[in-house]
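Everything below concerns the one structure shown next.
Heads up, one of the protein chains got dropped from this complex, but the rest are sitting where they should.
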Amino acid sequence: MSAVLQVNGLEVSVRGERGERIKIVDNVSFAASKGEVLALIGESGSGKTTIALALMGYARRGCTVSGGEILIGDTDVLALSRAELFGFRGNRVSYVSQSAAAAFNPSKTIMDQVIESAVLHRLSSKTEARAKAIKIFESLALPNPETIGNQYPHQVSGGQLQRLMAAMALMSDPEVLVLDEPTTALDVTTQIEVLRSFKKVVADSGITAVYVSHDLSVVAQMADQIVVLKNGTVREAGATMQVLDAPSDEYTRSLMAAAKSIVRVQPQSLDASDVSPAKPLLELRGVTAGFGKTDRDGMPRFRVLHAVELSLERGSTLGIIGESGCGKSTLARTIAGLHPAAAGSVCLDGETLAPHLSRRTREQLRRVQIVFQNADTALNPAQTVEQVLGRPLAFYHGLSADAARKRIARLLEQVKLPANIAPRRCAELSGGQKQRINLARALAADPDIILCDEVTSALDTVVGAAILDLIAELRRELDVAFVFISHDISAVRSVCDDILVLYAGRTVEIGKRDNFTGGPGHPYTDLLISSVPELRQGWLEETHAKTVAEPNSSLPGNGDLCAFLDRCPVRQVGTCDKTPPPRLTHGNGNEVLCHLGQTKA
Amino acid sequence: MLMILVAKRILIAAFTLLLVSFVIFAITSLLPGDAAQELLGQSATPEIVAELREQLGLNQPAHIRYLNWLGGLLTGDPGTSMVSNMPVKDIIGERLPKSLILAGLTAAVSVPLALLIGILSAMYRDSRLDRALNVVTLSMIAVPEFLVATIAVIVFAVQLRWLPSITIVSPDASFGELARAYALPVMTLCFVVVAQMARMTRAAVINQLDSSYVEMAILKGARPTRIALQHALPNAIGPIVNAIALSLSYLLGGAIIVETIFNYPGVASLMVNAVTSRDMPLLQACAMIFSGAYLLMVLIADIVAIISNPKLRHQ
Partner (left out) sequence: MTRIQGSGWVGLLLVLMWLLVALFGPMLAHYEVGAIVAPDVFERMGGAHFLGSDYLGRDVLSRLMNGARFTVGLSFGAALLASASGASLALFSAISGRWIDETVSRLMDALISIPGKILALVIVAAFGSSMLLLLLIAAISYMPGAFRIARSLAVNLNQMDYVQVARARGEGRVHIAIFEILPNMIHPLLADFGLRFVFVVLLLSGLSFLGLGVQPPDADLGSLVRENISGLSEAAPAIIAPAMAIATLTIGVNLLIDSLASGGRSVTDEAQR
């Protein structure tokens, strides 16, 4: 079988500050035959997107393809003239990019954009193209295929847009389809539907696909071949099965280790916490918060949190999990007093905290520290590491310069950074280093509780895994309790004792970590858990994860009825859409907000 | 939603204009001298001064005078000129059309030219053309109008003798005469305005060209012209219209120098005269006209931006 796509010794370079050329992709070769899916896997800076774009004969500003050859069929892409390239791109090779929300032009209808390539390349008339687009919409399981194209991009959901972009790419019946992190921006429960439809389309059309991703588990579902990239060079290449079962390269092994979900902490003194005689360290009662104007009862117009309750024991870790927009960050900000609760109470050691932080004492503020997701924006670029860590020491503990220097050295040691990093500016540090400083700043206050808001999600897998290790270690060594907020259930499982599942601002399930391995619990929890791809081939075909439809606002989901109603695969008509769900304690001790447990319990 | 946003903008503009009127009145009424005394000169008897003061309403407290003046403005009667004793309304009424003609001609020439330059340099970003245009436009906005005007006069009127150095427009002038008369002032005004507008247009278009959807269009095989005109431009309308409004509002200030140099009887030169003769009612009215024109242009730009936003248009 001859290769549809062949890349030999590809080299891409950028111009450095002094005009010198720096290679960002060096000597990369791979090939894929018809109907094959080849995955390019790597972390940020591995050059995977640059390679993917080079397949289109395109390099971003400042980059140039400086060597090698790319063959699509018999065509040498790099030898094409400017004019020939216009006829080639989007015709024989097409592209699906990471963020569909950004890749669609906001001021044109979806249909105009989907059929643009077919019309541009004179492959068919507008009418024919429209008819074809509708067929592709159907095959991608998009709702309302006849009319969805008349809408504007902001009117449809992210998961739908991602599939619409795939439709756009398929319009020209390309020989090669490039998918660049096509599901990374999606929630895990949405991702699975999109993966399924991609896989089906690729199989049905016999197209050759290049699948770019950082996520080994996703790649395991999609790819026949894997090419592992690091710093622009190929580290390992081979059939998916072989790479996953017997990785030969050190780096591949470290990627796999980071992708495996491992439990990093053991539950703290089980017997003691079961009895829980003392009052909890942190307790939330009926916390409600939101945005917009407040009504007569002091309730905000757009509610993000609905009567959330939780309690946290000294030295333990509570994981909060949910999809984007579920209110988990607002919850952290409410606890910290940055976003005052409209109702309910936040108690620290039995002492009720003022909703707004300006009314809290310095001592209360010291005991609760917050660590933000994005270390790039959480550290002041104008300050040095020493200044960043020194401020809380002076502010809370009134440490002298000398004592502070010693304490800073100790803090850097705790987060496993060399002491000589102290005089450097935060802007010069790497992402992982910044996140460690971010944690060290929280530790500098000697807090009782650290609120970690998605602290690993902006990091590469390996770096993120190291941060998880660090958190687990800090937990063992220090008597600090963590609230660990994340969208990633395996990260949460790996460092937490208890887990709280947040959906649309409501606690739908809360319980011991070990109970979150596969249900049955709340249908949303089950969906969440069964949607996380596993690091083995064939998982996508086996998993039962399924939703009824995409979120649909036409159902009367508001009020006190179950918020998950319109997506729930096991909803019971007559019960779920009539009466609000009760909060029940299941056999395993989990509290679940759902009707279904009633029959079982 | 759309209408609410538009209505809100109109209300804010109206409120700002009210504040402007207050600021202008406050500055001009904090006069150290006595307007009546000044008008009549030192030789006038105290009785006559007192009578005039009464006549001008200067004995009333400041807030009453402000409200009277504001009421006058709203009903179209901004008072009487202290120097010529004619209603301010009539003086301005005679000059305003001329200013509008000058501004209209300048806009008609400068807007297409600036859009062309801005879009071209955005499309060929960092090319030699773009870099050259960058230095040229950067220099053009830094040049004072009177330098442009004097050089234009020296070249076209003194040396080449092609064009008249002062702009006299007689009512029965032919088109050719009109074009010659307006050539120099319009050229001078365009000089600065075009550069500014072109730079802002370039920035607005580049902002769109950097977006992912433009990269997507490139990857679909669209050519640069199609990308600029079909993809980037529709999304850049808001900022471009804003750029046009801000640049044209610069005309208001630029007109002061240009009308003076070319002896053009517009509102701006009227205002300069009002300053030298300290004719406060006339000055206040002129200042309100210029500020109102600025607010109107910014308001129109805002509304266009709101309407051109697809997220607001298709809900």
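For the reader, a short list of remarks on this structure follows.
So that you can tell them apart, the chains are marked A and B in the order they are listed, and the count of residues begins at 1 in each.
As a convention for this text, a residue touches a chain if its C-beta (ideal position, glycine included) is under 8 Å from a C-beta of that chain, and two chains touch if they have at least 3 such contacts.
Everything numeric here is computed off the predicted structure, so don't read it as measured data.
Summary of contacts with the chain left out: across A:360, A:436, A:567 or A:595, the touching residue is A:360. Among B:64, B:143 or B:168, only B:143 touches the chain that is left out of the view.
Listed for chain A, the residues touching the missing chain in the whole complex are 336-338, 357, 360, 362, 365-366, 369-370, 372, 374, 377-383, 391-392, 395-396, 441, 445. The set of chain B residues touching the chain not shown comprises 15-17, 19-20, 22-24, 27-28, 30-32, 131, 134-135, 138-139, 141-147, 150-151, 153-154, 158-159, 165, 196, 199-200, 202-203, 246-247, 249-250, 252-253, 256-257, 260, 271-272, 274-276, 278, 280, 283-284, 286-287, 290-291, 294-295, 298.
The rule is short, and it goes like this: only the chains that are shown with their structure count from here on.
Per-chain Cα centroids separate chain A from chain B by 50 Å. Contact residues on chain B toward chain A in their complex (touch as defined above): 211-213, 215-223, 226, 231, 234-235, 308, 310-311, 314. The part of chain A that touches chain B in the complex is made up of residues 53, 56, 58, 60, 85-91, 94-95, 97, 99, 102-108, 116-117, 120-121, 151-152, 154-155, 168.
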